[in-house]
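A single protein chain has been removed from this complex, and every other one stays in its place.
Chain IDs A and B follow the sequence of writing; residue 1 opens each chain.
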Amino acid sequence: MFPLGERAQFMDTSVAIQVEHVTKQFGDFVAVKDVSLELKSCDSIGIIGPNGAGKTTLVNLITGYYAPDRGSIRIFGKEISALSPPERVSLGMLRTFQLVHVFDNLSVYENVALSLYRRQTGNHSILLSFFRTLVDTRTRERVEEVLDLFHLSSLEGEQVGNLSLGDKKKLELAMIYVVDPEVMILDEPFAGLGDQEIDEILPILKNAVQKQKKTMLIVEHKLSKLTSIVENIAVMHEGAIIASGPCEETLNHPEVRRSYWKLDGCPDPKETK
Amino acid sequence: MSVWLSAVVYGLSTSAILFLVSIALSVGYGLMRIVNLEAMLYYSLGAYLTYTLVSATGSMWLGAFSGVLVGAALGFLVETQLLRRVYGKNMLFSMVTTFSVYLIGIGLIQYVWGLNPKPVASPTDTMLRFLGVAIPLYRVIIIGIAGITYIGFQLFLNRTIVGKAIRAGIENRDHVQALGINIYRIFTLTFVLASGLAGLGGALNAPLIMVGPYMGNDMLLYAFTTVILGGLGSLKGTFVSALILGQVISIGGTIWSPLSFVGPFFVMFTVLIFKPNGLFGVKGIAFGFDQ
Partner (left out) sequence: MARRTYEWILPFLFTGGLILARYLFPSKMTFITEVALYSLYVMGNNILFGYLGYVSFGQPVYLSMGAYSAAIYLAYLGRSPLTAILVALLVGILVGVLMGPVLIRLRGSYFTLVNAAFCAIGLFTVERLLIGITRGNDGLWFRTRMVATPLLDIRQPKNFFFFAMFVLLVVFLLYRRMDRSVLGAAFKATQGNERRMQFMGYDTFKIRWLGFVLATVLSTLSGSLYAINFGFVNPNLGENSRAAEVIVATLLGGSGTVYGPFFGAITFLGIKEIVSQWITRWELLVGVLTIIVLFKFNRGVWGTFMDLLKRSRKTVVLQKKTP
């Protein structure tokens, strides 16, 4: 969907996100400590770890919420540390927030359509946007399709401020799903959702990862849901990634067992048999 | 040489008034996250009460005293009755509300005192001789009062429990509430204190200017400028920028008279281009971006 020129600048499309030796400090507190992480295109990774482990900070560094103190971050081979969030979005990377970020003063439809519009028009969209509306046929079809997928069709005209938290979370997900981004970064997509709502979203995400081969990075606490979506997992503890790799393997890594599961010194239940 | 020396002293007395009036804006923003524009009403009222009491009794200090009292009392009324409703709401609410209160006050002042500017006699005409320059004693007194206020306010903030709670509240409101302190009491107290000081500023300024219904408008702009230049929410910043602007007004005016009016704004614009939060502004607080 991107204008070709933008795509041509990419030096390497096989590696979607490459984080190298990134460190971020807030005062004396080291939130992210010398983290390196590589996410290949069409791969998916889940990041777990206790609260305060630096997961959200890492996501914020990748998406440009703030700049790293040291280290480099590349998206499709392009160094992005100096780019603003909108510029990073032009590389095809979209994210959701832990605390939901939607437009309370617009309708559900407008929220999703506005997100789609940015993608349809590329970079020079602001002056031209006076001549475009959010209700042309192409936009309407796509938005309605996605709203339907997320079970939000009945709320289409509703002011978002009146929605429940669960619906807002779903909406935010729909807002980035609608543009079909190259890289999706989800910060705790299931937090605050009921079981039924999770079951509505789960197949969409599974499908995106497994069938559509989307590149996806998910920070999430609900481990069983997470492992059913992603292929790889990285465990963060006190600002560092202590293990990463395929789900099963990583979760049984001794370091992970010690720091994350707090199974200090306990023998592996499987081994004792 | 003598011109410049007296310009510096005049500048200092201007700084003193600016500082007294700006505290209300600065603290109101820092602690309560509201833009407290109706402090200019207390400033105007302080001056008008001084005018009336000087005419009636001849005592300037009685006027200043009543200015402080009325400012504080009105501040109490407005804070508890009106501003309680705008805390936590969008900034535009507090701005529009307090500006409306100011306008209402201006309207009432016009009914009571009329439109014509009133002169107020200075309580003392004594001139001090310093390095061969005559300096009015009254201006020195004003500088002294503002200095004492600054020191007193700093001691209050640093040495007393309530003061420490206010400082903590400026940094993080939730922490104060977590300590079990009723933040709204502290708001009221701070507001009353700051309103009283604005009244004092008006009273002290009365003999130096013509007391008119629109005197608050000009002061509003200068007080804004002071607070913005210093950084919203920083008492030290307000103090320093009042010192700077006083000199800009006074020395600038000596060089080229229009500078005394526009000089402060140019200083502010220039600083804002390089430091959008002012000289001592705290980024998170002033920008309100993450809130």
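We adopt the following convention: a contact is a pair of C-beta atoms (placed from the backbone, for glycine too) under 8 Å apart; a residue touches a chain by one contact, two chains touch by 3 or more.
The shown structure was predicted, so the numbers you read here are calculated from the model rather than taken from an experiment.
Q: Looking at B:T50, B:S66 or B:T225, which makes contact with the chain not pictured?
A: Once the missing chain is taken into account, the touching residue is B:T225.
Q: From the list A:S115, A:N232 or A:T250, pick the residue that touches the absent chain.
A: A:S115
Q: So one chain is hidden, and I want to know which residue out of B:V8, B:L62, B:M91 or B:L189 touches that hidden chain in the complete assembly.
A: B:M91
Q: Looking at the full complex, which residue from A:K24, A:K55, A:R74 or A:R95 touches the chain that isn't shown here?
A: Going through A:K24, A:K55, A:R74 or A:R95 one by one, A:R95 is the residue touching the chain not shown.
Q: Based on the whole complex, identify which of B:G132, B:G180 or B:P258 touches the chain you can't see.
A: Counting the whole complex, the residue in contact with the absent chain is B:P258.
Q: By the contact criterion defined above, which parts of chain A meet the unshown chain? Give residue numbers in ascending order.
A: On the chain A side, contact with the omitted chain comes from 63, 84-86, 89-90, 94-95, 97, 101-106, 110-111, 113-115, 117-119, 125-127, 129-134, 172, 175-176.
Q: In the full complex, which residues of chain B touch the absent chain?
A: 29, 35, 82, 85, 90-93, 95-97, 99-108, 110-111, 115, 214, 217-218, 220-221, 224-225, 227-228, 232, 258, 261-262, 265, 268-269, 272-273, 276, 286-289
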